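To start, the structure under review is shown below, and the notes come after it.
For this depiction, one protein chain was excluded, whereas all remaining protein chains were kept in their positions.
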Amino acid sequence: MIAFWLLAVILIASAVWTISANKPVYSVVALLLNFATLAVLYVTLSAEFLAVIQIIVYSGAILVLFVFVIALLGSGVAPFPTGPNRLPKIWLPAGVFTLAAFGFLIYAVSNVKMAAAAATGAVGSAGVFGSVADFGKALFTVDLLPFEVTALVLMVAVIGVITLGGEQMSDAEAQQSKVRADRAVREAILREGKG
Amino acid sequence: MTHQVLGVVGSYPLLVALWLLPLAGAVICWALGPQLRTLAGWLASGLVGASFILAVLCWHDGTQSAAGTVGANQPLFSWMTGFDFGLLLDPLSLLWTFIITGVGFLIVFYSIGYMRGDPAFARFFAYMSFFVFAMLTLVLSDNFVGLLVGWGLVGLASYFLIGFWFDRPAAVAAARKAFVINVVGDVGVMFAIFVIIANVHSSGFGDTFAAAGTLGPGVILTICIALFIGAAAKSAQVPLHTWLPDAMEGPTPVSALIHAATMVTAGVYLIARCAPLWNASHEAQLVVGTIGGLTALLGAILGTAQWDIKRILAYSTMSQIGYMIMGVGTGAYEAGIAQFFTHAFFKAQLFLGAGLVIHALSDEQDIRRMGGLWKKMPFAFWVMLTGVLSISGVPGFSGFFSKDEVIYGALQHGHPWLDGIGIVTAGITAYYMFRLLFVTFLGEYRGEAPVHVGGPGAWIMNVPVAILVVPSVAIGGALLFGGDASPWAHFFAPLFAAQAHLAAAQTPAPAISENFTSVIVVIVVAIGFIIAWQRYATAAARRDAVQRLRREAETMPAVLTNLFYFDAAIDAIFVRPAQAWGLFFGRVFDPRVIDGAVGEIVLIARGLGTLVRSFQTGLLRAYALILVFGAACFIAYYAVAGAAH
Partner (left out) sequence: MSVPIGDYVTLASVMFFIGVIGVIVRRNPLIMLMSVELMFNAANLLLIAYARLWLQNVGHIFAFIVITVAAAEAAIGLAIVVTTFRPEKYVDVDDIAALHG
């Protein structure tokens, strides 16, 4: 009980930090905290395998991907320069309305009395609910089709990323790109030296 | 419902062949024209000639009679129940087929010489063949719908041929005028067909005529008047005649074939064909006979005031068709048809003779700039002379017999005033035809254009004209002499004899005999001839012809030079109001009302578009906001709905 409240506070705080951080790098750090906390929460909910997945896939793969992109674009060094806010003026009342609606939703669900009684049964040990064995058995027998579809989704994603990012550069372009990158580095060094 | 079909139903391949040969000629000349060159003319005239020979071979089929009907009927196809299409060859259509293909052959052959050197040589023969086909469709159809098809097609062919020289604005205007007026007639025929189908449930001649006795007098009168509107437009009857003189803008062979011998007599054919309908409506006969007589008189009067050789002939055609319409309108069908028959020969001959003159004078058509041509063109002079004698009704010539029949027929059927009109018109006819002859051929040559006579290929033009002289002089006497006992009466007896006896029983015998009428006509014709001689052929008149003609032109009454104001009246009654309506719709209604309404709709659509476009900002976050806002709306709805519970 106490653990839940502690984890809940950390979750919300880290989420707020994620969306309010100035630099994307800080967001990544906050998100890492968020995901790790979630993993702990999953363990308390007897989802052992998913807790591990949460750490490996989210923290280990997706967030590292974010860090790579931040490094590639250099936006980890300095915040993006902000141009004029081009969101239509209507956003303020719409946002207020949305805020009110969601606030109401949260208020409503927190007060709702869940009619369904919790099922009782053995939890946490090998071969029963939540264990890796239980999960794996379901995944390769009853829910085999969703598992295969998952593979398909990943393959499509890979193809998509290759299509988007794998533009063939000609030799001259590659050369120019290299020259440009070098120049950017030199200029950065010069600027630092000047400062 | 059993169908009544005119003619003996059977298979007549020759009939189909004679119908389709000119079409083949038209298609070949049209498709292969540039390759054929002058061969196109030989091909077209050959096919029309072959068609004529087939028509002769069909004589027996066309005159056979069995089971109370006469002629041959070749069913072609059935469109829908009650609408069977077929070809009908009976004495009436046989006669027309002879004229269309026979006289048509001579004229098409003549055209080979007349159109020599024209850049659109093959196109001309394609049109001519097409016209012959259309005309055959008209006269051979055994139902009203097929007749209307031919009716429209001859109008189209006429349009093509009048406007053949489409680089002349006058020709184009004349073609358009002819087409528009003909369409007025087409609408009349179409309306008649609607009434017929609505009442008879068939468009076949047989069904319609069998039902003629059972239809109400109002229905019959409506059908007859509507048909007559078509006949009047096609046959240039008052007041729809104004296109015919203008149609002379076409090449002269066209005038001879279409606007003298064949197409303009389609109205006569229509009335003769629908004789059972007219017999059932005395009022319709009265209207048609009166208009025919009026047209004969007006055409003759206008013919005295013209200077263009082809226009004189055009008005004379109008006048002669007036005779024919008067004949068939009063019930003297054989007389009206006889007038058509002889007229086809002598008018074609006159036109082709005029064509010789025009061709020799390099397209000069004003008779004031002719004169003295009999010495230079003796052949043309003799041709024209025989034609003039025939049309004037000089005893012994063809025209005398047929005209006599018409004039006496009017009397016989109880219309003495039409008889009077016919006699007066005969005198005027003699006057203006001899005027034409004298001014053109006597005296001294008054023109500037050199006269080209002869040359290679002149025989192509001379031979058909010479052939035409024979029937135009003699055929009337050969066929018509003898009144009711003549070969002519015998030929048409199966079609019209019963009606003639009926009419004779109803109408008291006229007080004067046919011979007496003939004598009066001859005297009137002689008076017309003498006046023409006095004015144009005496030695004094020939000497100062130039001054006399100029004075005549200057002192001509305005009512004649303005052609009795028919064009002006049509202009004021129909054209101007239509134009005003058009301007109203074009300048006021369309821009204000139609465009205005469209403009309003456009504004609404544009406003909606602007509204929707404002959501399409292209901003990702705006889309996300809209998405979430939508979700929030759902939440709000269920919250309100839940609260309402």
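For reference, chains read A and B in written order, and residue numbers begin at 1 within each chain.
Here is the rule we use: a residue touches a chain if its C-beta (ideal position, glycine included) is under 8 Å from a C-beta of that chain, and two chains touch if they have at least 3 such contacts.
Keep in mind it's a predicted model, so treat the numbers as computed, not measured.
Peer 1: Which chain A residues would touch the chain omitted from the figure, given the whole complex?
Peer 2: 1, 4, 8, 11-12, 15-16, 18-19, 21, 24, 27-28, 31, 34-35, 38, 41-42, 45-47, 49-50, 53-54, 57-58, 61-62, 65-66, 69-70, 72-73, 75, 79-80, 82, 85, 91, 95, 98, 102, 105-106, 109-114, 116, 118-121, 123, 129-130, 134-135, 138-139, 143, 146-147, 149-150, 153-154, 156-158, 160-161, 164-165, 167, 173, 176-177, 179-181, 183-184, 187, 190-191
Peer 1: Where does chain B touch the missing chain, residue by residue?
Peer 2: Interface residues of chain B facing the absent chain: 620-621, 624-625, 628.
By definition in this document, only the chains that are shown with their structure count from here on.
Peer 1: Determine the centre-to-centre distance between chain A and chain B, using the mean Cα coordinates as centres, and give it in whole Å.
Peer 2: The mean C-alpha positions of chain A and chain B differ by 92 Å.
Peer 1: Help me check something: in the complex, which residues belonging to chain B touch chain A?
Peer 2: Going through chain B, the ones touching chain A are 614, 617, 619, 621-622, 625, 628-629, 631-633, 635-636, 639.
Peer 1: Give every residue of chain A touching chain B within the complex, in rising order.
Peer 2: Touch list, chain A to chain B: 86-88, 91, 94-95, 97-98, 100-102, 104-105, 108.
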